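Take a look at this one; I'll ask things after.
All protein chains but one are shown at their positions in the complex.
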Amino acid sequence: MNLLIKNGRVIDPSQNIDDTLDVLVENGLVKKIGAGLSAPAGTETIDATGTYVVPGLIDMHVHLRDPGLEYKEDIVSGTKAAVAGGFTSICCMPNTKPVIDNKAIVSYIINKAKAEGFCNVFPVGSITYGLSGDRMSEMGELKESGCVAVSDDGKPVHNSELMMRALQYAAGIGIMVISHAEELELVGEGVMNEGFVSTELGLKGIPRVAEDIATSRETLLAEYTGTSIHIAHVSTKGAVQIIREAKARGVKVTCETAPHYFCLTDDAVRGYNTNAKMNPPLREAEDVAAIKAGLQDGTIDAIATDHAPHHQDEKDVEFNVAMNGIIGLETSLPLSLALVAEGVVTLNQLIDKMSVKPSNILKLNRGTLAVGAVADITLIDPKLEWVVQAEKLASKSKNSPWLCKKMTGGAATTIVAGKVVYKR
Amino acid sequence: MPTEKTVLLDGAGIKRALTRIAHEILERNKGVADIILIGIRSGGVFLADGIAQQISVIEGKDVPIGAVDITLYRDDCSGNLPHQPVGKTDIPFSLEAKKVILVDDVLYTGRTIRAAMDAMMDFGRPQSIQLAVLIDRGHRELPIRADFVGRNVPTSQKENVEVVFDATNQPIEVVLEK
Partner (left out) sequence: MAEFKHKHIIALRDLSKADIELLISTAESMREINSRDIKKVPTLRGKTIINLFYEASTRTRTSFEIAGKRLSADTVNIAPSNSSATKGETLADTALNLLAMKPDIIVMRHAVSGAHYFLANKVNCSIINAGDGAHEHPSQGLLDMLTMKDHFGRLDGLKVAIVGDITHSRVARSNIQGLTKLGSSVFLAGPPTMVPPGIEKMGNVTVCGTMDEALQDADVVMMLRIQQERQGKTLMPNAREYSRYFGLNPNNVKLAKPNAMIMHPGPINRGVEMSSSVVDGDQSWILKQVENGVAVRMSMLYHVCGVDSVE
């Protein structure tokens, strides 16, 4: 099956392309990019007029909950949500049951995704066995069986020595370490950002410095050992500055943030809204400004979603009891496009952060429309107006702070390896 | 629509009525012994003061005066109407074996008096309860009648009877609004 995508605005930061062009796909690969391409007989043609044609979006931070927590999400529903949100590749975090810390689980995920999934799934293995925080996983086997990174996401590796050794060991294996940067003693029993809102609501706060200290430790460990590290879900102005300075010193640190950290503040918690409860917590206006500045100047490399599905029974409870996290796959694109409208980043930068950089950081071999590359392509309709409706979300869980909110922009067509997997 | 006002009693008329009521109370009770005046908030309290003054003039003796706010005894509390602000009840003495004269400004359905009688029972067991009102406008919904009436005024239920007081709580006039 061959495809000709005609007259779209092709934006490919990997090749510095931003022009109205056609893209020809043959046998699942990009065959040709050019103006006025004609297609061989039997080629399906997609009229992409008015849409952006970009390298398939990549979400490097997703919780698929499969295996073990399929009541929240599974590989089928999760990848369906991904393609609906314009993502052609997602990286799934290891805090499943059992944990992704051995070949059997990795194989299960890869095989199930291949057989039943809608997009590419790249598993992330755990840094420590069972996320125990006390001994390293077999990172070599994890990499060989298909993991693209290791992370104990959900919690930090508390033991600094173990973290340093993990960075060194992972560098030897050639696998990226993704850090959940948080100082647990400072988090304590906290359930939201520490500030005026937590004071007024009488909720135990999590100080920003909990993230800053941990981010600082990670960059120093990476600097000392000369290894690479990727910091997940950056949320504070302090962490942005620490990473900016580390990068300036030549530390091999990359990082991501998520749409909720540049769209929302802790004001969203008012009314004890459990769909505004996540970890790290929503911060304050000055942090949102710093995150945007970091996106603009390149300190923040990538936008991920930290898609964290939870069942209604885990969210429709008292605030302290509610689980952390929100779903994000289906709302990330419009929320991120708003950054372009706001003038925070250019369209080119945005696609870079949502596709090219994630691929480069994790060496996924995606994120480009270069001739010969796998034809993972997203067609974005920037003018699409839609409303987030629980019953229309592909994700099994509906824990979104944007329910009933109006969105502008979204995926029109999602193509994985030359195959249309989603059409709005 | 402008409301039409008729003055039923002026200040002097009210004073004459209260004086007559004071005489009747003394006559019926053979003096001031054991008499207690309890005004029903808010108008009744001021009228009770007026009656007490007259009794004092006539007999040369003061009678104890109390005030009752019947809000907490209303029969419509179980509904979901906004609850009215609660005024102070001020009965700093026992009503046990006393002759209680309840004083109200306008007697209408009788529900206020029912509530006030219930309240009296919470302060002891009076020997008797009598009722003095400045105006009886009819339309009773409970089997209640006044012992002392300033004036009977036939009204329709659409009309409104109001006793107007000045800033010092002295009654100025009684008006009928329709």
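Per-chain numbering from 1; labels A and B assigned in written order.
Please note the rule applied: a residue touches a chain if its C-beta (ideal position, glycine included) is under 8 Å from a C-beta of that chain, and two chains touch if they have at least 3 such contacts.
All of these numbers come straight from a predicted model, not from anything done at the bench.
Enquirer: For a quick check of understanding: of A:86, A:117 or A:195, which residue touches the chain that isn't displayed?
Expert: A:195
Enquirer: I'm checking contacts with the chain that's been left out. Which of B:62, B:122, B:141 or B:177 qualifies?
Expert: Of these options, the touching residue for the absent chain is B:122.
Enquirer: Which residues does chain B use to touch the chain missing from this display?
Expert: Within chain B, the residues touching the omitted chain are 69, 72-74, 77-78, 80-90, 94, 118-119, 122-124.
Enquirer: Could I get the residues of chain A that touch the absent chain, sorted low to high?
Expert: Residues of chain A in touch with the missing chain: 194-205, 271-272, 316-321.
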